[in-house]
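The block that comes next holds subunit A.
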Amino acid sequence: MTVLDLTHSCDMQFVAEVARESGQNLTLCYQCGNCTAGCPFTFAYDLPASSVMRALQWGQREAVLSCRSIWICATCKTCSTRCPNNIDVARIMEVLRQISRREGYAPEKQIKQFQDSFLQSVMRHGRVFELGTMMSFIARSRRLTDMDLGPKALARGKLFLRARDIRGRDEVERIFRRYRESLEK
Partner candidate 1 sequence: MRLGVFVCHCGSNIAATVDCAAVALAARAMPDVAFAADSVYTCSEPGQEAIVAAVAEHGLDGVVVASCSPRMHERTFRRTVARAGLNPYMFEMANIREHVSWVGRDKERNTAKATDLVRMAVEKLRRNRPLTPREFPVTRRVLVVGGGVAGIQAALDCADGGLEVVLVERASSIGGKMAQLDKTFPTVDCSSCVLGPRMVDVAQHPGITLHAYSEVASVSGWVGNFEVAVRRKATYVDWSKCTGCGECVKKCPARDAPDPFNAGLAPARAINIPFPQAIPKKAVINPAHCKQLTTGKCGVCAKVCPSGAIDYAMTETTVTEKVGAIIVATGYELFDPKVYGQYGGGRYPDVITSMQYERMLSASGPTGGHVLRPSDGREPRSVVFIQCVGSRDRHIGRPYCSGFCCMYTAKQAILTRDHVPGAQTYVFYMDIRSPGKGYDEFIRRAMEEYGVRYVRGRVSRIFPKGDRLVVRGADTLMAAQVQVEADLVVLAVGAEHAPGAHELAATLRVSIDEHGFFMEGHPKLRPVETNTAGVYLAGACQGPKDIPASVSQASAAAAKVLGLFARGTLASDPQVALVDPRRCVGCLKCLKTCPFGAIREEQGRDGAVRAQVVETVCQGCGVCCVTCPQGAVQLQHFTDDQILAEVEALCRIPLPTCG
Partner candidate 2 sequence: MPDPAADLRIIGFLCNWCSYGGADTAGVARLAQPTDLRIVRVPCSGRIDPLFIAKAFYGGADGVLVSGCHPRDCHYSEGNYHARRRLELFLRLLPALGIDPGRFLYTWVSASEGQRWQQVVADFTARVHALGPMPRLRETDLAAAALCHPAAPQEGA
């Protein structure tokens, strides 16, 4: 392990950015560990939630934005519900995920690909077309997955083979378009 140089590695602008976007006061965290203790995904995290909070307090931008945990977090809100300091940890995780995505980090490629596939489907059809989302994900990730489920779902009429667009499809597409434009501005 290398020495962490606190004088030079602490990015307070980053801390301020997260605080502003999330509306949370990061100094409130006293590292009780409750978020880590309650989080159902801690077993899969590379940085437990309370360590994300700590690294964030110390402005460890790179460590935080490149960690897998912020992508794996499912926004289940257990942490926010139990934090003794009323910190909405889930909101912070979400903001970190958004920044991480904006800045081109994607340590959990497949999660990002799945999200992209999902939103693409919403944009095209106005509603999610489940089979389409799956196909798009398989195309993006080049991974064949859940081949065992298709027949089961089909047999029980849980899967449609063709997308049905809603009338307001264009309106939904425009939401995405305007969003993209707003980012460019």
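Quick note on the criterion: a contact is a pair of C-beta atoms (placed from the backbone, for glycine too) under 8 Å apart; a residue touches a chain by one contact, two chains touch by 3 or more; residues count from 1.
The candidate set was assembled so that all candidates are chains of the complex that A comes from, given by their letters.
Keep in mind that this is a model prediction, so the values were computed, not measured.
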Neighbour of subunit A by the touch rule, complex-wide, chosen among 1 or 2: 1
Contacting residues of subunit A [partner candidate 1, same complex]: 28, 30-39, 42-43, 47-48, 50-51, 78, 82-86
